[in-house]
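Missing here is one protein chain; the remaining ones are kept as they sit in the complex.
The block that comes next holds chain A.
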Amino acid sequence: MVLSLNQKAVLLSLLLLVVGLLVWEAAIPAQKPLSEMTEYERLTGGGAQKAGVPPPSQVIAKAWEQLSNPFYDAGPNDKGIGIQIGYSIYRVLTGYLLAALVALPLGFLIGMSPVAYRALNPFIQVLRPISPLAWMPLALFIIQDSEASAIFVIFICSIWPMLINTAFGVAGVRSDWVNVARTHELSALRTAFTVILPAAAPTIITGMRISIGIAWLVIVAAEMLVGGTGIGYYVWNEWNNLDLTSVIFSILMIGIVGMLLDSAFGLLQRAVTYAE
């Protein structure tokens, strides 16, 4: 039987997964049962449970337990994974949408006007490399609200790729297409929406895709700092509980949600991409 390229890839992926899990499982040293210990070992506390990296079987069991009831709420330190992820997504999307509301029009302006580009470029170049978490103390002091500060951090980290890509995309629209709009006497607003926006859309969406990726990276760190709710807080809380199984499980969940966010933008990107 001849397998297609995709089928081969899927088989190889599954094989790698199984091998990886087996190696992980085998690499965890088994704890000696109490009966096999010497008197001395027992006296020095060898019988107590040692904290260790959990084997994958435990993580899978944990995942099953958590995912079968993701939205339970049993007090401030015991919420289901669904609720925690929900909080994180809410913060990411709020900060992200605010950033888009600022970055897209501003990027358009910068892309259309060489003067605006030169005037704003120094600010962008200085503000862009600042780690978003460096804003946190200032945000906490000025906003005085941890929730809003987390959203602000998301805002400030996702604005730059969107801003720069929008400006770049708009400035790079082929002059032929702008000339088509000019010879058809389109107003500035119609030119912007019917020619420049679709022409620059692939570049703009690429910027938005980079931004959402960064925002999802940053939210975990931000929530570790501000605490309370969210997947970042969950990871840190489980670390304090020394529950490594939950830590590993939540790390996986962060990856999966990040992948889903990225593929949503991947679909959007495919929808606006055109071949020349």
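Operating definition for what follows: contacts are C-beta pairs under 8 Å (C-beta built on N, C-alpha and C of every residue); 3 or more make two chains touch, one makes a residue touch a chain; residues count from 1.
As a convention for this text, contacts and distances are computed from a predicted model.
Colleague: Absent chain per UniProt: "Hsp20/alpha crystallin family protein", "HprK-related kinase A", "ABC transporter ATP-binding protein" or "Iron-sulfur cluster assembly scaffold protein IscU"?
Modeller: Answer from the record: the omitted chain is "ABC transporter ATP-binding protein".
Colleague: Among A:4, A:68, A:183 or A:240, single out the residue that touches the unshown chain.
Modeller: In the full complex, the listed residue that touches the missing chain is A:183.
Colleague: Which residue, A:167, A:195 or A:210, contacts the hidden chain when the whole complex is considered?
Modeller: The single option touching the absent chain is A:195.
Colleague: Considering the whole complex rather than only what is displayed, give the residues of chain A touching the chain that is not shown.
Modeller: 176-177, 179-180, 182-186, 194-195, 198-199, 201, 272, 274-276
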